Every structure is written in structure tokens, then in C-alpha cells.
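A short write-up of the structure that comes next.
Missing here: one protein chain of the complex. Every other protein chain is in place.
On to subunit A.
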């Protein structure tokens, strides 16, 4: 799962342009994702990319697109951003 594919998927789900999504983009404040949408996103990402969700320790893990990517074990994070 590349970061590009990851942000494309999020953009499609929340009806926004993928170019507006960066690693620092806040899911709640910038993309308007509410808490239940976020859970839906976690489940859908997990199913679509066949990846397991890591341990959520705090709200910070779910704050930005980059943090969410890392939570799913995004491996080419540094290279692809």
C-alpha cells in the first residue's frame, strides 16, 4: 500500500481531491471526517488494502492522514510523500 494509493482511497471516500491530501492533513479539521466516518474509514481501508490496523494509543494516531497511514503499517511512507 503506497501513500499515493492510500490518499487516493481517502479522497474518493470523503469526496475531495487527492492533491489536497498531504501527510499533515487533519482528518477532522481539513477533511471534515467525523468520528463514525473515521471508524468506517478504518474498516474500509483495512478491507480494501488487506492490511491490519495497528494499536491506537491516542487521538493523535487518528489525527492526520500521515499518522493513519503509519497506523496501518505504511512502509514506503518517507519515500512516497
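A few points about this structure:
Everything below uses one rule, namely that contacts are C-beta pairs under 8 Å (C-beta built on N, C-alpha and C of every residue); 3 or more make two chains touch, one makes a residue touch a chain; residues count from 1.
Everything that follows uses one rule, which is that contacts and distances are computed from a predicted model.
Of "Iron-binding zinc finger CDGSH type domain-containing protein", "Acyl-CoA synthetase (AMP-forming)/AMP-acid ligase II", "Monosaccharide ABC transporter membrane protein, CUT2 family" or "PadR family transcriptional regulator", only "Acyl-CoA synthetase (AMP-forming)/AMP-acid ligase II" is the UniProt protein name of the chain excluded from the display. In the complete complex, the residue from A:5, A:38 or A:51 that touches the missing chain is A:38. Contacts to the hidden chain, counted on subunit A, fall at residues 14-17, 28-29, 32, 34-40, 42-43, 53-59, 61-62.
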